[in-house]
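Here the complex is missing a single protein chain, while all its other protein chains stay put.
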Amino acid sequence: MLDNFLNQFWPSTVDGLALGSIYALIALGYTMVYGVLRLINFAHSEIFMIGTFTSLAVVGAFGFSEIGGIALVGVVLLLALAGGLASGASAVALEYLAYRPLRKRGAGRLAALISAIGASLFLQQLFARVLIPWWFDVPQEKGALPVQGHFVVREDVFAIGDFVVRNDKLIIFLAAILMMVALDQFVTRTKLGRGIRATAQDPETSVLMGVNIDRIVTATFAIGGAMAGAAAALYFMRFEETNYFVGFLLGIKAFTAAVLGGIGNLRGALVGGLTLGLIEMYGSAFFGSEWKDVVAFSVLVLVLMFRPTGILGESLQQARV
Amino acid sequence: MKLGTSALRLIAMAGVASLALTACGGEDSGGGGDVSEVSIGVMGDFTGENSGIVLPIKNAVQLAIDNYNATSPETKIVLKEYDSQAKPEQATALAKKAIKEDKIVGLVGPAFSGESAQVGPVLEEAGIPSVSASATNAALAENGWKYWHRVIADDDVQGAGLGAFITTGLAAKKVFVVDDKSTYGQPLGATVKASSESGGASTQTDSIDIKASDYSSTVNKVKAFAPDAIFFAGYYAQGGKLLKQLREAGVTGKFLSADGSLDPGLAKGAGTKNADGALIGCPCLIDPEGTAGDASKTFAEAYKAKFNASTAIYSAEAYDAATVFINAIKAGKVTPEDINTWIATADFAGVSKQIKFQENGEIAADDVYIYKVTGETLPLLGNAKTVKDE
Partner (left out) sequence: MSTLEKAKPAVKGKQQPLRKVTDLFGDASDRARDWWGVQTGVVRWSVYLALIVAALFLPHAGIGSFMSPHSDWQSILFYPIGGYILLAIGLNVVVGQAGLLDLGYVAFFAVGGYTMAVLGKIWGWNFWEIIAVGIVLAALSGILLGAPTLRLRGDYLAIVTLGFGEIIRISATNTDSIGGPNGIAGIPHPPNVTDWAVPANGLTEALDLDGLKPFTYGALDTRPYYYLLVGAIVLTIVLAKRLEHSRVGRAWAAIREDEDAAELMGVPTFKFKLASFAIGAAFGGLAGVLYGSQATSIIPEDFPFILSATILAAVVLGGSGNIPGVMLGAFLIAWIPERVRGVEEYRVMVFGAALVIMMALRPEGILPSRQRKAELAEGSGGMGAMGAEVGGPGGSDVEIEVKK
């Protein structure tokens, strides 16, 4: 066990950071919506799924193939833009259709959670049963199968002993860090960002201070969705395939990452995502891949026992007593 | 015994009811002893996620029964379809409906092992014979069921055959076995591991998660072990992804898998460049060109003519399974009990193999065939006992 762990340490570290970066970007959507609405947006995983299909469509439409080197960065940028737009728009539509009516009736969070689960099932099945069969012209029963679009040439960027870094993994990591920094700046420095923070802290007071809550909520969903769309583009570049339930497991993991880092906290999403990615890879190397999720959830419980609000705590809102 | 009689009474009861119903429908059934028509069921996932490999089964059964009915026999067969979507609790509910309302005398299926495990006791208690064309889980035969049969070799036979092929046909010394922790993959992987080890190879194992996409922890392990052969016990949707990630990480060992991955989807998922040369084993015979023999050729042509598609996985076996019932009915057996007794003595040349059952319902033949991925096709390479790759 220890042998395995030691001789796979560096490859595990690289893969853990690449995986964790994707978790972190998806976790942003959970964390922002949670910060503002106190809602676990279960349908966020389907927002991500929509992003992966957008990437697939763009790759198909432009006929990309055998892309490597610096051109890959450009293509990923394009995919991220398209994915961000599609996912951001879907997230806003989702809020408008599934959550806003509940909010206007003053419904409890539990009702919103069920609505989210319903929306998640609906979107998954919409893709599996209607959109995928229509789009790829396959019989309906094949709608559940993965669809692919191969276009990436993988090459090693640099290698120091076992520490081999491949182009796709490097792009994912750097892109995630860049987007995090940009978002952090946006939330701390712009007027809209201040509005989001104010609403997260105290919705009633922010209304009295003239914040238009509906606009803030829309913006929150748009930003969270766009980040998931960008994550989807990176995911698609890495694995070049998707299916209708692609978001399910990633969504649960990303939410775990958000809680691990401290839900409602943007930097917490990054820390939580990367930590979770590394835990999974190290845990797999140590105990075998089948115990990956058990290790991840056990670490989550342990962390929460000692830090009940996650590694960095809740800071987008006030810390709860 | 006690249970059996009570069940029989129930069936008889349901039978009377259904006869009354058909009488209302205007059909002349002519009393209880009439045998101008019996019902055979076919059960499997026809609309769910795995329906791609079950629909050829349904088609082949349909073909066999239509051909039989076209000969205007004394006792016609009505085919009833039961779409279980591979979900055990749906399958049991449907089986009960089939027994009580549709009064089937035999069932082709269930297609998968999971549903078979739960449907088995129901059929057993009702005394309805079943013949599956595709449920290969080895443990199914250990339940002591008297009415259960399959026309395909189980996963232990397949695993042992493949393990022997890996160590002798491929002469591999280091084998890495990856399973998908499914009811199918885990025991199959364990058998391949055991038989590779008894063939003198050293092994290592790891598992992947069906719902995940990132298999890099498994890939890292394989890479560190640097095996001659990698065996994947699981389905093609994951097999393709795994193969792709292995090759992209620079792993070069021979990639093998079994019937769950016997699908062009493997090459699509991995990319043809990565998949070329992968070897897939299966206890089933897929022979759309009809090169394996005359029966196989006739069947392939008839299937193509009727469904405008080539024969696919398990279609030959399903045709044989349906033929078991047809032959029994031809021999004048029309009650479930008589049919089951007849099946125990069955011995005829089917499309896929000689059809002859062991005491526990297993097929006697133990052939495993190897298919080689070439582009997006899977031509037959030969029987695992004799064939060598290159």
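Per-chain residue numbering starts at 1, and chain names A and B are given in the order in which the chains are listed.
Keep in mind that, in the parts below, contacts are C-beta pairs under 8 Å (C-beta built on N, C-alpha and C of every residue); 3 or more make two chains touch, one makes a residue touch a chain.
Values in this document were obtained by computation on a predicted structure and should not be read as measured data.
Undergrad: Pick out which of A:Gly51, A:Pro203, A:Gly229 or A:Gly268 touches the chain that's been left out of the picture.
TA: A:Pro203
Undergrad: Which listed residue (A:Ala71, A:Leu174 or A:Val294) would be found touching the missing chain in the intact complex?
TA: Of the candidates A:Ala71, A:Leu174 or A:Val294, A:Val294 is in touch with the missing chain.
Undergrad: Considering the whole complex, which of A:Ala71, A:Ala93, A:Ala111 or A:Val157 touches the chain not shown?
TA: A:Ala111
Undergrad: For subunit A, which positions touch the chain that isn't shown here?
TA: For subunit A, the residues touching the absent chain are 34-40, 42, 97-99, 101-115, 117-126, 129-130, 140-141, 199-200, 203-204, 207, 212-214, 216-217, 252, 255-256, 259, 263, 290-291, 293-294, 296-298, 300-301, 304-305, 308-310, 317, 320-321.
Undergrad: Tell me where the left-out chain touches subunit B, residue by residue.
TA: Counting over the whole complex, subunit B touches the hidden chain at residues 2-3, 6-7, 9-10, 13, 17, 47, 83, 88-90, 92-94, 96-97, 99-100, 114, 117-118, 121-122, 124-126, 137, 139, 143, 181-183, 185-187.
Here is the rule we go by: only the chains that are shown with their structure count from here on.
Undergrad: I'd like to verify one number: the distance from the centre of subunit A to the centre of subunit B, where each centre is the average of its C-alpha atoms, in whole angstrom.
TA: A distance of 39 Å separates the two centres.
Undergrad: Using the touch definition up top, name the residues of subunit A that touch subunit B in the complex.
TA: Spelled out, the residues of subunit A in touch with subunit B are 4, 7-8, 11-12, 15, 18-19, 140-142, 144-146, 148, 150, 154, 235, 238-241, 243, 245-246, 248-249, 280-281, 284-285, 288-290, 292-293.
Undergrad: Okay, in this complex, where on subunit B does subunit A touch?
TA: It is residues 46-49, 51-52, 55, 181, 205-209, 211-218, 220-221, 223-224, 237, 240-241, 244-245, 248, 265, 268-269, 271 of subunit B that touch subunit A.
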